[in-house]
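Below is the structure I would like to discuss, written out as structure tokens.
A single protein chain has been omitted; all remaining protein chains appear in their positions.
The letters A, B and C name the chains in turn, as written, and every chain counts its residues from 1.
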Amino acid sequence: MELTTKAIDSLRIEHITKRFPGVLACDDISLDIGKGEVLALVGENGAGKTTLMNVLMGLYHPDEGKILINGEEVNFRSPNDAFAYGIGMVHQQYMLVPNMTVLENIALGFKQAWKPWKLDLHMVRDRIDAVARQYGLAVDPDAFIWQLSVGEQQRVELVKTLCLGARFLILDEPTSALTPQETDDLIALLKRMSGELSIIFISHKLQEVKDLSSKVAILRHGRVVFQGNTIDHSSSDIAALMTGHEVVLPHNDAPACTMGPMLQLRNLKVRSDRGFLALDDLSLYICKGEIVGLAGVSGNGQRELAEAINGLRKVESGQILFDGQDIANRSPVQVIQAGMGYIPEERNTEGIVPSFSMKENFILKDTDSEKYSSHSFLKNKVVDVEAEQLRQQFDIRSPNIEVAAGSLSGGNIQKVILAREISRSPKFLIAVYPTRGLDMGAAEFIHKQLLQKRNEGVGILLISEELEEITNLSDQVAVIFKGKIQKVLPSSEASRRRLGILMAGVKDDEEI
Amino acid sequence: MTKRFKTGYRIGVIVLAIIITMLLGAVILWAIGADVFKTYMVILTEPLKNKIGITEVLLRMVPLTIIALGITVAYRSGIINIGAEGQMAMGILATTAIALAFPNLPSGVLIPFAILAGMVGGAAWGFIPGFLKAKLEVSELLSTVMLNYIAAQLYTFFLRGPMLDPAELTMGSGTPQSMRLTRNLDLTRFIPGTRIHSGLFIAIGLAVLIFLLLWKTSYGYKMRAAGASERAARYGGINVPKYLIIAMMISGGFAGIAGSIEIAGVHRRAIEGVTSGYGFSGIVVALFGGLHPAGILPAAFFFGLLIYGADMTQRLVGVPANMVQVLQGIIILVIVATKMVLANPYLMQRVESKFAAIAAKRSNQEVQA
Amino acid sequence: MTFIVNILSLGIPFSVALLIASLGEMFNQRSGIFNLGCEGMMAMGAFLGMLVPYTIGQGADVPGIYNYLGLLLASGVGALLGLFFGLVVVTFRAPQGIAGIGMQMFGVGTAGTLFRHFIGGTQSVPGINTAPIPGLSRIPILGTLFFNHNPMVYVAFLFVPIAWYILFKTPWGLRVRAVGTHPRAADSIGIQVNRVRFQALAVGGALAGLAGAYLSLCQVKMFSDEIIAGRGFIAVALVYFGHWHPVKIMAGALLFALAQALQLAIQGLGIDFPYEFLVMLPYALVIVVLAFSRKSQKTGPSALGKPFNREIRT
Partner (left out) sequence: AAEKKVDSDVIKIALIIENTIDDKGWCQAMHDGITLAMEQNPGRIEYSYSEKMKPVDAGSAVLQYAGQGYDIIIGHGAQYKNLITEMAAEYPNISFAFGTSSEIVGPNVFSYMPESEETGYLNGLIAGMLTKTNTIGLIGPVDGGDAARYNRGFVLGVKAVNSAANVMVAHTGSFSDFVKATEVAQSQIRSGADILTGSSQQALGGLRAVADYRNRDIWWVGQDLAQIGIPEGYKVLSASSYNYAAVINTLVKKLDAGIVGGENIPMNFNNNGFVFKFNEATKSKITPAIEAKVNEALAAFKGQAGHASVVNWSSVKYN
């Protein structure tokens, strides 16, 4: 099938301003991109990157400014107009309907297949095949979205965008939830594509920016503060321009711990939502004052592991010894009371009650504690004082402690969760993808907090897909594959390559 | 955004809403040849003109408030309770049973006892959908609708059978109703010549109680958390199913209390039709009051006014009784839409920038001229 | 045997009004709109449906045609009411539960008011009569069960596969499902979410109106302002019973109606037993069956009840 859209030789954004009630999200932004260029858009959380791209897609109508394509002014009222010009976007939050198949999700936008009384799914299937072949992007058209891993969903998004005839790609943080391998593949693919397509690429990972982009623009508080050619600037330059200061991600260089084991997992078997064994005879232990990083491609049982430990998922068999006590199949509240802290993967829907105020979220796990309540009545004064303290201590950017936690930015939500979990003085902490999608400043902060806890003697299980994060912070690195621990090795021996091989399922990496 | 613009915007929206309400009602009233303006005036002002009118409004405010409070607890905990009609009926049955069994208890003992019984009756009926949802994933929208019908049949069964007024057998036709309950159960009518009774103070007291429960105690916190985000609540160690059931029992219990108080304060015997659709109006009052006791009290007063005022129209303006419903429906539809428009900062901002653009154009023209 | 045949052959027509209304509500909910106003739309449909044959149809040469005009008018006005509801809950984003109750009052009240004014007391019309299918209706048992019904009964059951096809096999159905589950995703790919919701509301309203007209033109051939008597709420409940799937909704409507036929038959047997408990049977049975049925995957419209606006993040 042929693309119906004309080529985009140049795209100019001129003086775009977009306001939300009380927020100036984009402030007089001008940018331009030529054919075959890759523009990297970077900036802290909330800088206005997504908003700008939504304007470009016709999702938002700018308050001021205009967009020019090939020198002509265009006025997009809906994404359809953008598609008509061959602009397509992979959104930060994946825009896929979970209970529909890949095929249906793509058909939803593929208007050629809309016969009056019939949806021509064959046509859509053919189109998917063609795109998959052309770009080497394999997807299963008949799989339901909810069955797919994050990486697979990401691929579906890309295929969807390409199927709709995109010649100008916008990718909003496409790699934030991908594994290193997937990230590398995607970057390689995009590099290949950039020959024929223009791309705007948003990321918080400066390595990717360096690898892929030809130009870089930095946004801060809705303004473009810097534009230039990528080649001329190092990652740390860009980071400094972005945050206004030098960013140094902390390292774990304290001596290895000598205290006894805190959490021992013995032969755990746990089923996933879909019924198969997500954890299959998994064993692992973590000491006090030790960070064990759990590396692995997402979907290999990480979520189930965290949930099983925290009483949120049934354990079929095996033991979870926590400070010597078996907590397998205890209720969440029992696990919490035993001294477990947990930073969940889904920060927006699980880690906080979005409609509750920030201060209410701080006491989510402690409404029955003597500190915050007496005779079931909450001690609101104490709560206020504590909350204000936490807000300052954790540098949570919000007007006050009364704002709804859900209205905070991702980084700040993560800080609220961290503040709560850490201030409860847990004996142990499970942190799942703690910095996913966060800007460098926020990530740096969270890393520092985790290390500090470790040095205070708290054991930490750090589940992450970012190898740099794992190797920077961990004492030991465990690799999980298909619900089993492949290997545990000291962080000093965990090279990127070695971990990659283990994560891919090769058991004894030393032989290679 | 300037303050002046905000005020102007609000007033503009409200005026528009009033015009739309008038127009919608006018279409129907015009079709049947009634006086539009007079009809609305009767609804909104007539009840407030004298003592009897005001107390009749307050009389309706009592069950509306109590039921809306209960619905608030459920709603805040994540359940939409449209079963208050049935729960109220069960409360009435329980109260009646107690009053029939212990007619000689002094008021000070009997009234609390009977109201408590009403609460238990309603709570038991509320437990069913709560349990079904928490343990068996049965949608409360299905179970509460069905349980309303079941309750209505149980109600007739008891009034027709075990609780039937003996006089109805000997001197009547077996109309399903209980005998006149003991005078010890009567709630005081504290303004002579009117029907308003001390249940009003109970309703206000319960509003305070619910405020304390939901916003000042750990129980309330947990219920609200369970309602706001089931997942986060589970994560936070809250036993969501348990609080779901408790919330539903409180909700049903309150409907039961409302039933008890209607019997003890207004009807003085269990008869058919006591629930009067309060179970549904209660939902409207709860949502209209922003699911908060401080909003529910005025909302209940307003809906009391609406129900009573609309009822007066058939006697004062001569519109058919069904017109009452039409006008209530229109007023509800327009008010909820208006509330949302007023609460939408995005819309307000857009209107403002339109105005600003027009103003800018005009001043430009002036400059040029 | 005749006892059972009677129950089955009566249960089928008893289920029709609920079935049609539930299918309409299913489209509403699939698109993300919870329409508790179904009852009011049914009432309007019931009134308008019989109004046509009652007024202009009387004494006409071919009175039959006016019945079908009545059905048409009922669906048309039902669709308009659906759009009006859309204005309130989609455009103005009003909370759907409360607006639905408002709609219910408005519809039931308006139907009753206009009826009192234009017709007066309870009135009947010749309506649409049972149309045995020639030949087939003579087959013993099967004929009585399946081929001896009101034409609208066949139409209603035909709606089930049609609704299924529309929902799962047409582009419009795809859009409806998408906007009810993940409106933001649908929007991002160029679907006009609110427009689809308005369309679904029009379809739902039309079916609700038709269901009402079925009652007043086919089942009882009469109107009074209490004709719907809560059937709209039951139709809403049956959508939950059927997990938003046309076939399961049909099963729910049939279960309810068969239970109704059964309890009437049992009452007819004259067993000494308080009839109230028999009257309860259909309501209770629906709950019990749902409670003990296997829980299916969560296929429901997860954006149900949530108004959509691109900019407003909730």
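Going forward, a contact is a pair of C-beta atoms (placed from the backbone, for glycine too) under 8 Å apart; a residue touches a chain by one contact, two chains touch by 3 or more.
Remember, it's a predicted structure, so these values are computed and weren't measured experimentally.
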Query raised in the report: Among the chains included here, which ones are touched by the excluded chain in the whole complex?
Result: B, C
**Report entry** Residue among B:Ile80, B:Leu93 or B:Ala152 touching the omitted chain
**Finding:** B:Ala152
Query raised in the report: Of B:Arg60, B:Arg76 or B:Arg234, which sits in contact with the chain we cannot see?
Result: B:Arg60
**Report entry** Of B:Pro112, B:Gly172 or B:Gly290, the residue in touch with the unshown chain
**Finding:** B:Gly172
Query raised in the report: Which of B:Ser107, B:Ser198, B:Asn239 or B:Gln314 touches the chain that is not shown?
Result: B:Gln314
Report summary line: Contacts from chain B to the absent chain lie at residues 52, 56, 59-60, 152-153, 156, 159-160, 167-169, 171-177, 180, 193-195, 262, 266-269, 271-274, 276-277, 308, 311-312, 314-315, 320-322, 324
Query raised in the report: Which chain C residues would touch the chain omitted from the figure, given the whole complex?
Result: 3, 6, 9-10, 14, 17, 116, 120-124, 126, 129-130, 215, 219-222, 224-227, 229, 231, 260-261, 264-265, 267-268, 270-272, 275-276, 279
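In this text, only the chains that are shown with their structure count from here on.
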Query raised in the report: So, what's the distance in Å between the C-alpha centres of chain C and chain A?
Result: 45
Query raised in the report: Between chain B and chain C, what is the separation of their C-alpha centroids in Å?
Result: 27
Query raised in the report: Which chain A residues reach two or more other chains?
Result: 20
Requested in this report: Going through chain B residue by residue, note those that touch at least 2 other chains and give them in order.
Outcome: 346
Query raised in the report: In the complex of these two chains, what residues of chain B are touching chain A?
Result: 216-219, 221-222, 224-225, 228-229, 231-239, 345-346, 348-349, 353
Query - Residue ranges of chain C in contact with chain B within the complex - result: 40, 87-88, 92-95, 97-99, 101-117, 225, 230, 233-234, 236-238, 240-241, 274, 276-277, 279-280, 283-284, 286-287, 290-292, 295, 309, 311-312
Query raised in the report: Considering the complex alone, what residue numbers of chain C touch chain A?
Result: 169-171, 173-175, 177-178, 181-182, 184-192, 297-299, 302, 310-311
